[in-house]
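Of the protein chains in this complex, all but one are displayed in their positions.
Chain naming follows the written order as A, B and C, and within any one chain the residues start at number 1.
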Amino acid sequence: MAPRVTILLFATARLAAGASELRWPVEPGGLPLGSLVRSLGSRYPKLAPILPTCRFVLNGRYVVSRATRVRPGDKFAVHPPYGGG
Amino acid sequence: MAPRVTILLFATARLAAGASELRWPVEPGGLPLGSLVRSLGSRYPKLAPILPTCRFVLNGRYVVSRATRVRPGDKFAVHPPYGGG
Amino acid sequence: MTVSVHLTRRPLSVAAAMRVLSGPGLGGVVVFAGRVRPDRTPAGRVTKLEYEGDLALARSVLADLERTAQRRFGAVRIVLWHRFGTIKVGEVSVLVGAACGHRSAAFDAARYLIEELKRSVPIWKTERARPARRPRRPPYRRRGRASG
Partner (left out) sequence: MTVSVHLTRRPLSVAAAMRVLSGPGLGGVVVFAGRVRPDRTPAGRVTKLEYEGDLALARSVLADLERTAQRRFGAVRIVLWHRFGTIKVGEVSVLVGAACGHRSAAFDAARYLIEELKRSVPIWKTERARPARRPRRPPYRRRGRASG
C-alpha cells in the first residue's frame, strides 16, 4: 500500500471538499505542512479560500509552523473557525 | 380603644425589641415619623443603635422624610439592612 | 411554577426555572443559584438559615426589578424566586434567571438582578449555628498514686 496521510475535514472544509476523510498519498519521507495545505487547495478549489482561516491539527496537537513535517501514517485535521455553543 | 399605630419589626430590630409587632399608642392627630422613631429607641434601648441603619415603610411605601405624619391606624415597618440571597 | 416573581417556603427547582426561561428566540439563559453555606460564626458552624421578609413589599420590589431588567437588558423571561422560612446548609435559598436573545445580555441581566435583589428587597436571614463542641479537658494523669 502506498504511504498515505489521513486528512480529516470538518464543517465548511468538509462541505467544500465533499468528503470528511481523505487518504492522501505522500512521499515516504513526508512533506512540509505548508506544501500539503497548498496541494489540498489545488485539488479542491472550493476548499482553497477556506484554508487560510483554518487551524491545523497533527496527531491530536495544534501545529502552527508551516515547516512541520507531515509523514506517512500521520493524522492531519483541518479545523475551520469554531462555532460551538 | 385608644388610637394606635401598628409597628412591624424585622430581623435584628425584632430581636432587639423582643417583638415582631407592637401596638403603639399615639395622639388622635398622629405624630411625625422622627418622633415615633425617637420614642421607639427610648422604649427599647437595644433597638436604639439599630434604628439609624434602618429604612422605614409606612402603609407599604418607603418614607424618607422624618416629618411624614404617622396617624392612628397606620402600619409602620422598621427595616434593618437587607440580607436576602 | 410559571411566574417570574415567587416567594415560597418550598424548595426551588432549577428545572422549573428553565421552563419559565424559555421562549422563541431566547438563545441565552443564565441562572444564578445561591446556596446556604456552612460558615463559621462566633456561635459555631452555621447549620441553617431562617429567612424572613416583608413579603408584600418584597413582591412589589421584585416585580419592579423584573420590569427594569426587561427594559434595560431586553431580558424577555425572568425568574426571581426566593425561599423563606428555614433553609438548611446546601439548599438553594434564591434562584435568579434571565433569558435573552444572546448570552451577553443574559449574563448582565442575571448579575444585575441578584445584586439588586440583595440590595433592595426586604428579606433578611438569621443564622442558626451548632456550637462547636468544647474540647474536653484531657484525662488528668497522676504521677504515681495519690491518696483518696
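Please note the rule applied: a contact is a pair of C-beta atoms (placed from the backbone, for glycine too) under 8 Å apart; a residue touches a chain by one contact, two chains touch by 3 or more.
Remember, it's a predicted structure, so these values are computed and weren't measured experimentally.
Taking every chain of the complex into account, the chain not shown here touches A, C. Checked against the full complex, the one of C:Pro38, C:Gly85 or C:Pro131 touching the unshown chain is C:Pro38.
Seen from chain C, the chain kept out of the figure touches residues 13-15, 18, 22, 24-38, 90, 101, 103, 106-107, 110-111, 114.
Touching the omitted chain from chain A are residues 8, 10-12, 15, 57, 60, 77, 79-80, 82-85.
To be clear about the criterion, only the chains that are shown with their structure count from here on.
Among the residues of chain A, none is in touch with two or more other chains. Contact of a single residue of chain C with at least two other chains is seen at no position.
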